[in-house]
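Everything below concerns the one structure shown next.
One protein chain is absent from this view; the other protein chains keep their places.
When the chains are written out, they are named A, B and C in that same order, and each has its own residue count from 1.
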Amino acid sequence: MSEINNKNTSGIEKDKFFAPENEKRTVTAPDGQIIEIDPLNDYFCGDAPRVHKPHKNKLFESFLNWARAESIWVLGFGTGCGSIELYPLLTPRFDAYRFGIQMAPTPRQSSLMIISGYLSVKTLKRVVRSYEQMQNPKFVMGLGSCTINGGMYWDSYNTINRLDYYLPVDTYIAGCMPRPEALLAGFNHLKKAIKEGKGEGANKYAENFEWYKANQKKIIKDWNMPDYNW
Amino acid sequence: MAKNKIINWKPDRSKFPDIGQDGKPVVDLASQKYVKIWHGPNHPGVTGNMSLELTVNGDEIVDAKTHVGYLHRGFEKLMERRKYIQCFPIVCRMCVAETDFPEYIYAAAVEDLANIEVPEMAQWLRTLVLEMSRLQTLLRVVPGQGGTIGLGLGVQWGVYLRDLILDLFEELTGGRIYHMYIIPGGVRGLLPDGFKNRMEEILKKVDDYVIRLTSLMYDNAVYKKRTIGIGVIPTDWVDKYGIVGPNARAAGFKRDIRKDNPYLIYGQLDYEPFTTTESDIFARAVVRLEDLKTTVDLIRQIIAKMPLNGDIKAKTPNVLHWKIPKGETYVKSESSRGEFGFYLVSDGSEYPRRINLRGPSYTHAITVLEKLLINANISDVSALMVSLQTCPPEIER
Amino acid sequence: MGVFTKIPYVLLGLFILINYGLLVTGIFRRISARIGKRIGMPVYQPWINLVKLYAKRSSVYHGIMFYLGPVFRLGGGVGIFLFMPLIFGSEYFSNFSFAGDLILIMYFMFFGMLGMALGAGEGGHPYSAIGISRGLAQFTAIELPLTFAIIAIAIQYQTLSLTEIVAAQQGGITHWVLFTNPFATAAGMLSFLGAMGASPFNVVRAPQEIPIGPPVEFNSGFLAVLRTNAALLHIVEAILWMNLFFGGATNWIELFIKSFCVYFFALFVGTVFPRFRVDQSIRWYLKVPLILGILAILYIKFI
Partner (left out) sequence: MKELLQRLEYRFDVSDIVQKRENQTFLTIDKKHTISLITHLRDIENFSHFVLLTAVDWIEDNLFQLTYILHNPEVNIDIAIRTMISRDNPEMDSAHHLWEQVATYQRELKEMFGINFPGSPGVNDSFILEGWDDIPPYRRDFDTKKYTEETYFPRPGRQTNDPAEYMKNKLYPNG
């Protein structure tokens, strides 16, 4: 673990975007005690994500998958314009709560990340961090044609074209922007996939970690954080 | 709130850090007296996708900085590579909350440069669409002010009504959020049969909702306690920081472009912008509620006075080879947040040379919010953001 | 009846109450959805949520206290339960109540908060630190009127045993504390709102301000323990208030109905009020409910 951290820290120190508050420093506390602080070691973990195998008993695993499918907690992170349709989804007209869909305010407690539309590079960095903080099993839903092939912004210099190069996507919902009905249909599709045991995006991410990281680092130029930060 | 308190309002900085030479507080994080909190972008209380860098001392905010750019798509660059007509699907995506205002001002800017006179019927329809757009935004934002401090019930009811308005939009234009209804020279279609009756039914529901919302939110003792006297914008800030729209009206300035520089057929409609002088969160919420009532009234007037039939589109050249004469213009309209304008430069070719959007949040969300947050309680951050009605997509486009 | 023969019945009571608590949570969500014109989630959703949370494959921890925080919190909930007589007159379901159990229950109400504070503090998230300081400060203010109300009841019946307090209230509706000392009931019910974390006083977990307060870093199994505890604690608190002010229960049906009504007092107040800031809520508790609590003591002393 310390080895990985050292590697990360030394790699970053040359970066021109390295934030000054992340540097190693000594601090004098109010009571006169002198403390050494290395934020990157103190705040983040250097462990890469691991593959967590499904339970061996198939019947038991399918029961757990049923529970996962029927209780989807969506991370409340509106990354793009599609988040405006999440209002009707959670209010009387479409009421997604009926299907066990709730909003969760922190990535630690949520199981589904909705990428609601176009994703600029600056947001992608935050999205990757949030995604890595979520707990296995976790799912990603790409909303709108912008996440599929860039959509309306296919030639924009600041938005990504294909989401599946950066995060493992479980479901795409086409449209610009998708209607709430399409979202509900997408949720049903996702539920079906989870119940069939296909919702293994987190394991896929762990298996192809190097590839995903390389793609992410290609476009996120000021990578002033460790490779993996939960 | 007494008036003199607003005039003499100054942040009490006695227990706060010193101000440095650049006008910013000098915060020594290593002294362990302050904590830096990154508020957003993954935060349910932040409007849209933006983040605030807050330095707090206990519950009180010492220093605040707005960070934007999470929604940057480079519209202004993309539009330079698209023909004038190709810009229409892209321009309405600039601000997702109210998609018709950028559409209208872009069309108006093109017509202004090309000297096209829009037929009267099209002007009425444009006004109707703009007011409907304002209504659907306000139905989300007015109860949303309560939602920021834990009163989610009004939001549930309001967004239900907003869905009904969106249904009407769908009937008229074919789209729920993005309409692309206003095109250069006019609009795309006439009203469907029975549209006015269905509109009136919904407006009755909105009237009923306003009464219930008033007793739920505006007469609520806890709501008043949380909002009165918080986030006061002093009157001299209005010109200094370019505050427009409802936020200026709450500070006692009668600024409404619909009234000051009437565009479309607003000159023929009868209404008076509501102003108040308290200028705190509650006053801004009251102004927005009055705006909601005004909008309902305006839609009723439009439907009553509107001609039944007429030409809806002026003659334009083939839009695929349309060369706009050289020139530049600035066109503005009053959105639900305030002055919303386009600066359009044409170099005489088929492609626009430069387009720049002026959104009210450009000043509200950065300069004003940073100032208001100092000395505020961390509980009031999201209430302040919603009361300024910040909308990040129009800052970064 | 010996202590060891009681243990199976205590466990049975715990099982019933946890499930009843989850059911009430489900109904709570469903009714508040109906007020907002929605249909709402299925009643059995809380059970699925628990299964899902326990079934998460990975979890993140931040040290020993982070592990122990949810355990202490659950210990607080179970502790209140252990010393609370559920059914008056039943030998099987009066748990381990004894002569001074009211004091112990008051202690356990704070114990869970403190344990949670230690655990959440180790999580290191600034929002949990803010939430804890708010929660402890507010709970101190909430406990004051409640303590006055309990002192009033203790003076009235000359006992600190819950069983005896319930026994003294038997024999008709007019014997309830609700009628014999309305001030104590008013003060107690107002602090019940705060103890439940219902809307005007839910600044501790305020999702729009500090999402979501102390449990912000808890995930997977830790969160599941907290959720289990929340279901148990809320219903046990409702039963405590029922025992104190509304005459207790002599059978399970009465217990379910009475605790349900007490529980839903918090819901109906909570739906139509936004939340106070923490300084405002402390100030409020030190005004109206505190005066009511003092009045309750004066009322019982001099009238």
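Keep in mind that, in the parts below, a residue touches a chain if its C-beta (ideal position, glycine included) is under 8 Å from a C-beta of that chain, and two chains touch if they have at least 3 such contacts.
Treat the numbers as computed from the prediction; the structure is a model and nothing was measured.
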Chains still shown that are in contact with the chain withheld from the display: A, B
Absent-chain contact - pick from A:Gly78, A:Pro105, A:Pro137 or A:Gly150: A:Gly150
From B:Val56, B:Leu78, B:Leu153 or B:Leu269, residue that would touch the chain that is not displayed: B:Leu78
Contact residue for the chain not shown (choose from B:Lys36, B:Lys224, B:Lys323 or B:Arg353): B:Arg353
Which residue of B:Thr55, B:Thr99 or B:Thr363 touches the chain not shown here: B:Thr363
Missing-partner contacts on chain B, residue numbers: 22-23, 68-69, 72, 74, 76-78, 80-81, 83, 85-86, 112, 239-242, 244, 253, 255, 260-261, 320-321, 327-330, 332, 339, 341, 343, 345, 353-354, 356, 358, 362-363, 366-367, 396
Chain not shown, touching residues in chain A: 17, 121-122, 125, 148-150, 154-162, 165, 215, 218-222
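Everything below uses one rule, namely that only the chains that are shown with their structure count from here on.
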Chain contact topology (line, ring, star, complete or other): complete
Between the pairs A-B and B-C, the one where more C-beta pairs touch: A-B
Separation of chain A from chain C, taking each centre as the mean of its C-alpha atoms, in whole Å: 36
Intercentroid distance (Cα basis), chain B paired with chain A, Å: 30
Chain B-chain C separation of Cα centroids, rounded to whole Å: 43
Sites on chain A at which at least two other chains make contact: 76, 91-92, 105
Residues of chain B whose C-beta touches two or more other chains: 43-44, 156-157, 160
Contact set on chain B toward chain C in their complex: 35, 37, 43-45, 59, 146-153, 156-157, 160, 216, 220, 222-223, 225-226, 377-382
In the complex with chain B, residue positions of chain C that touch it: 35-38, 126-127, 129-130, 199-200, 202-203, 206-211, 271-278, 280
Of all residues in chain A, those that touch chain C in their complex: 43, 50, 52, 64, 67-68, 70-71, 76, 91-92, 95, 97-98, 100, 102, 105-106, 108-109, 111, 133, 135-137, 202, 230
